[in-house]
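A single protein chain has been removed from this complex, and every other one stays in its place.
Take a look at chain A:
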Amino acid sequence: MAAEEGEVRLIGAWPSPFVLRPRVALNLKWVEYEFLQEKFGEKSELLLRSNPVYKKIPVLLHHDKPVCESMIIVEYVDGAWANSGHAILPADTYERALHRFWAFYIDDKWFPSMFGIAKAETEEAKAESAEQAWAGLKLLEEAFEKLSKGKAFFGGDTIGYVDIALGSYLGWAKVIERMTGLKLFDEEKTPLLAVWAGRFCAHEAVKEVMPETEKLME
C-alpha cells in the first residue's frame, strides 16, 4: 500500500535493533515510508520535538503524529494498517497476552543478559551473562514450541509480535558470537530457535533491513 508522500516517516538509525522492529512491521504491512537516518552522536531537532520524553529512536511519524517506543510502534502499525498484510498480534485474546508477556520478557530480562556478555570485563562475568542468556533462550524455546504450534514462527505461519521482538536482536547476537566465540542460538541447546533465527533473517520483510554483521563489527 503506497503511502502519500510524507505520510509515513520513521526516525531511526540502521544499526539499532529497536529501529529494526517498526521497519519489519511496516514491511509486513507493505507500507511505504521515508527513513530518516539520525546522524551518529547528534540528535535532530525533529527527534527532540517528536520524542521529548525520552529523546530516543525509533519514532514513527504518521501524518506528522509521533508514536514512540519500538513495540508500541509495532502494535500501532498492526492496528493502523489492520486491513493490509498479515496480523502481527494474534486474534485470540489469551494468545495476545502471551505474545505481550514474552516480548516484555525479551526486553526486560533477556536483552540485558545478552548485552551483559558484550559488556563483561572478566571471563567470569562473561560466562555468567552467557549462562543467563542461554537459560533465557531455553524459556523462549519452550514459548516458541507453544506459540508456533509446529509452524515457522512464534506468530504461526507469519512473523508475529514475539518474532519481531526477539528477531530484532539477531544482528547484534551474531556480533557477540563473533567477538566471543560463544554460540548464542545453539542448535544443541535450543534447536527450534536456531532454525527460527535463520528463517527470520531470510524473510522478505527482514532481509533488506537486518544490518549486516560485517557492518556492525566496524
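Just a few scattered comments:
One rule holds for everything that comes next: a residue touches a chain if its C-beta (ideal position, glycine included) is under 8 Å from a C-beta of that chain, and two chains touch if they have at least 3 such contacts; residues count from 1.
In this section, contacts and distances are computed from a predicted model.
UniProt lists the omitted chain of the complex under the protein name "Probable glutathione S-transferase GSTU1" (options: "Probable glutathione S-transferase GSTU1", "non-specific serine/threonine protein kinase", "Golgin subfamily A member 7/ERF4 domain-containing protein" or "Vacuolar protein sorting-associated protein 33A").
Among A:K56, A:R100 or A:K189, only A:R100 touches the chain that is left out of the view. Summary of contacts with the chain left out: across A:A80, A:L182 or A:V195, the touching residue is A:A80.
In the full complex, chain A makes contact with the omitted chain through residues 53, 62, 65, 67-69, 72-73, 75-76, 79-80, 82, 93-94, 96-98, 100-101, 104-105, 139.
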